[in-house]
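Apart from one protein chain that is not included, each protein chain of the complex appears where it belongs.
Showing subunit A:
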Amino acid sequence: MVQFFKRPLLDIVHNHLIEYPTPVNIHYFWNFGFLAFICLAVQIITGIFLAIHYTPHVDLAFYSVEHIIRDVNYGWLLRYAHANGASIFFIIIYIHISRGLYYGSYVAPRHFTWVVGVFILLLIMATAFMGYVLPWGQISLWGATVITNLVSAVPLVGNSIVTWLWGGFSVDNATLNRFFSFHYLFPFIIVAIAFVHMAFLHQKGSGNPLGLIQPVDKISMYPYFIIKDAFGLVLFLLFFSLFVYFLPNLLGHPDNYIEANPIVTPNHIVPEWYFLPFYAILRSIPHKLGGVIAIIISILILAFLPWITNINVRSSLFRPLYKKLFWILFSIVLILGWIGGKPVEMPYVVIGQLITFLYFVYFLIFIPFLGRLEKFLVNYKTVY
């Protein structure tokens, strides 16, 4: 079997999935990259089958989703797997990113892997947002209205761009159609960029919890990590099934089971849980354009982490202060998520503004300052 994969062309499988040298000491948090890929595959496969039955028209979209749930054989399974799959996807990639932050995976020589990863995150967010519009419930319509209106904050041409994005003067059929088209297109772009992510990763190989760079203790991917990933996959499917089969609507909003109505505004327009931290940042800036810039920077700032970090030691295991800072950032994001789901009133406004401030201070002051402090305290030898 192994010989079979040593032929030309097939040797890419041999070199990258069978013989591929992997650090022996990576633990289960290194499963999440593989799981993210599985999530993407689940979304694409369920999505293709949903698209067979879905109708992207304002009069029919809402009912075609119900038609899928009620009349299509196992349509409810497709629909709930796809809707909850998006949430699970975000859980997986947020853990994947947290692992990267904790173990300093973004530090050179894997900085380009990290940067490409941030772009994948942005694309996934865009795809998830457009996907949430497709069922054409109340939150779909009004969420789309709120978020696309952010573009109107662009000086001078903002309103024209919004009209151009909508394909009309409000979120309507033209908007729904193009969102469907892009929602179908983007995942394939994500697949392509995910391969670039992998290509960059496989230049130097996976990092490891110790942050060591020498290829000392590496073992082959097959069978050790294939079987480990397979075990992780089964646990992931158990967790996923819990939502799909027993709590299919827990992560959704009840208002999205009310058909979109342009003349009735819901009491609260709350984004999906995975956007809440960023939504909190947006609302904390008391200026429209400022808020939009803040929300963009809050994500893009991650891409600059390899250059903001001025130390070559990767793992938190050898950076006690950085380990504390990581958990502070973790708490900051959790608090932001909580604030994002709260109405705009006291005391949530002040807490949100304070924590937003801390979020940016973390990246722009804490991280560079910590590097200097550590260099001052410990004389590291730089080894590549």
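Here is the rule we use: a residue touches a chain if its C-beta (ideal position, glycine included) is under 8 Å from a C-beta of that chain, and two chains touch if they have at least 3 such contacts; residues count from 1.
In the analysis below, contacts and distances are computed from a predicted model.
Asks: UniProt name of the unshown chain, from "Ras-related protein Rab-2", "Eukaryotic translation initiation factor 3 subunit I", "Cytochrome c domain-containing protein" or "Protein prenyltransferase alpha subunit repeat containing 1"?
Replies: In UniProt, the chain that is not shown appears as "Cytochrome c domain-containing protein".
Asks: Who touches the missing chain here, A:21, A:248, A:341 or A:368?
Replies: Here the residue in touch with the unshown chain is A:248.
Asks: With the missing chain put back, one of A:17, A:108, A:193 or A:237 would touch it. Which one?
Replies: Of all options in A:17, A:108, A:193 or A:237, contact with the hidden chain holds for A:237.
Asks: Hey, which of A:63, A:94 or A:318 is the one touching the hidden chain?
Replies: The one listed residue touching the chain not shown is A:63.
Asks: Among A:219, A:325 or A:364, which one is in touch with the chain left out?
Replies: Answering carefully, the residue with contact to the hidden chain is A:219.
Asks: For a quick check of understanding: of A:24, A:41, A:300 or A:378, which residue touches the chain that isn't displayed?
Replies: Answer from the full complex: A:24 touches the omitted chain.
Asks: Take the complete complex as the reference. Which residues in subunit A touch the chain that isn't displayed?
Replies: So the residues of subunit A touching the missing chain come out as 24, 63, 66, 69-70, 76-77, 80, 219, 223-224, 227-228, 230-231, 234-235, 237-238, 241-242, 244-246, 248-249, 254-255, 257-258, 267-268, 343, 345-346.
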